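Note that this complex is displayed minus one protein chain, with the remaining chains in position.
Residue numbering begins at 1 within each chain, and the chains themselves are lettered A and B in the order written.
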Amino acid sequence: MSRILLKNKLDDCIAAWRSAGFSVLAPVRRSDLSRFDEVERSTDMALDLVLPERTIKDHFFPQTEPLIKYKIKKHDIDSQEMLPPDMKRVFFGVRPCDASGLAIDDPLFGWDYKDEYWFKRRDNAVIVTIACTASDDFCMCTSVKLDPDSTKGSDVMLRPLQNGNGWQVEALTDRGNALLGPVASFLQEGSEAPAPVASVPVRFDVDRVMEWLADPASFESHFWKEISLRCIGCGSCTFLCPTCHCFDIQDEGDTFSGIRRKNWDSCSFAMFTMHTSGHNPRNTQSTRWRQRIMHKFNYYRGKFGVNSCSGCGRCTRQCPVDMGITETLQAITNLPK
Amino acid sequence: MGIQEQYISEAAGLLASGAVKLVIGYCEGSTPDRRRPVFVRTPAEAERLMLDGACVANLSTYLITEGLLSDGKSVAVFLKPDGIRSINILAAEAQINPEQVVIFGFDIENGQARTLAGRKASDFTSVVEAAKAAGLSADLQKESERLVQMSAEERFEYWKEQFSKCIKCYACRQVCPMCYCRRCIVDVNQPQWVNTSSHTLGNFEWNIVRAFHLAGRCVACGGCDRSCPVNIPLRLINHRMAKEVLDAFDYYAGESTDQKPVLATFRQDDPETFIL
Partner (left out) sequence: MSEPFEPKIVAFVCTYCTYAGADLAGTSRMKYASNVRIVRLPCTGRISPMFILKALQKGADGVLVSGCHPGDCHFAQGNYHARRRWTVFRALLAFTGIPEQRIRFSWISAAEGAKFAELINTLTEDIRKLGPFEQYHELQKVIETQSTY
């Protein structure tokens, strides 16, 4: 026996959470784009998507956000912090890869300096994940040692029932348990079997990849030039990635007042490492692509013990020239030992 | 022999004889319906080349890669009529020497690739003339007409909604053969004309600037529109610009390698009905 949430009770849950002060966000299709956005009823949701085009990272680490408002006076500077407001949020229908992405980024935003802008949002959010029963040609969670029903980063796990009527509910954290409180009366006990999770083929050998990347000789390998030849240097793979977290600080305003903002930045851009002097230590696309792969599967794990990839496959799915992490890591896997 | 086999053997021949140092074409992609750009340097590698109805990308964008043509050697590239027009524009704007570009011309009809005869940009004059005669896309005209019928406020709201999705990944810029500036105006910060942040205002400004810089230069290859990860209908705004230069100045981008850029020239009797 396990707890079951039937689809026809979902609207009751949404209403209960909303009246408990949560905003409920779920995948939606709006203005020709699938993404997480606030919903009021279950019919707003697009739960049939393998993955929304945009990640939930956007709601914790927005593409642009104000940090401080400043005013330069004669002998003084007035500044005012612009932290996000307190807001309790439920993210309903997150995919395990996106949820894992948050968990992967947590140590980064908190290891020396605790990034309030990230944690204020993180601490007030409950992640309700739905295990994947479908996948597409680009999904690769199993290749990075996650699964279509990984619980990493989730507070509540929902497993779709075989009969398609609802989900098996499992609270994973205290926050998850607390979220189920207001909706306890809409859950029921049941013994329906969950549907089998999607079978996602392993597309590369991540251990072999990490071993090769860790070899100092690989850094200057001709491999990087060959594999990145067709990269056009846009930032779509980094901006759609659930774990990419690089940002740039920009002051917007005039001479005496303005707003300091935190904007996404991408290692794919030529401007990313450009020095004021004009020197650019990563002056070719191959060195930038190498950085992206090295960072995800070598440097990041060196610092935080995990790879900075949750296997969502968006980088390949959306690439204008059909590149992406999968192809590169497959090629590394196939390199002669 | 099909077009694919014909071009593979010709590409291998050009590489073997040293007539070109590189062939830029298409090969198998990560799914059966995708084709990806490929760079072929030896006759043996030419076997990887593919050509069929799924080969839609405008590969001329790779010709502006820094240093690619600076050794004076030739490069062969697979191009549809829109790509050939791109070559004409790049040549007219002194970005490439068209003599260094060997063209494997093709067009897609009913999902099939068919040969366009010729090797140099100048061989395809009749192809470009036919494209001009066929006019701008009727589908796009219909779509953009829907917007033109709206009130200015409604139109503003429409684009505001669309541009609010923009994440400034600059895929539209990077994929475009016309965007060859060493330093794009959005990356210029002294003075900083356009907000670099991707808030809706910054996105609005960026998209206006991008569209303006492509006015009379866009060949409607659709690269930006396909590349946009957030599905902004960039095709509409580009189409509107193409229509404006056609209507006002009878200008069709990329007609020849010596066609003057539309905004770098003028006629004394250019229309000016709106000037007070």
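Criterion: a residue touches a chain if its C-beta (ideal position, glycine included) is under 8 Å from a C-beta of that chain, and two chains touch if they have at least 3 such contacts.
Owing to the predicted nature of the structure, the values given are computational and were not obtained by experimental measurement.
K.L.:
Which candidate, B:Thr65, B:Gln95, B:Thr200 or B:Ser256, sits in contact with the chain we can't see?
P.N.:
Missing-chain contact among the listed residues: B:Thr200.
K.L.:
Determine which one of B:Gly13, B:Gly135 or B:Pro271 touches the chain that has been left out.
P.N.:
B:Pro271
K.L.:
For chain B, which residues touch the unseen chain?
P.N.:
Those residues of chain B that touch the unshown chain are 144, 147-148, 150, 152-160, 185, 193-195, 197, 199-201, 204-205, 207-209, 211-212, 215-216, 237, 240-241, 244-245, 248-249, 262-266, 268, 270-272, 274-276.
K.L.:
Mind pulling the chain A residues that touch the left-out chain?
P.N.:
Listed in rising order, the touching residues are 59, 62, 65-66, 69, 82-85, 87, 89, 117, 121, 252, 259.
One rule holds for everything that comes next: only the chains that are shown with their structure count from here on.
K.L.:
Starting from the mean Cα coordinates of chain A and chain B, work out the distance between those two points in Å.
P.N.:
About 32 Å, centre to centre.
K.L.:
How about chain A: which of its residues touch chain B in the complex?
P.N.:
Against chain B, the touching part of chain A is residues 31-33, 53-54, 63-64, 137-138, 229-230, 232-236, 238-240, 248, 250, 252, 261, 263-264, 266, 269, 271, 316, 318, 320-324, 326-327.
K.L.:
Report the residues of chain B in contact with chain A in the complex, numbered from low to high.
P.N.:
It comes out as residues 29-31, 34-39, 57, 61-62, 161-162, 165, 167-171, 173-175, 187, 195-199, 202, 223, 226-227, 229-231, 233.
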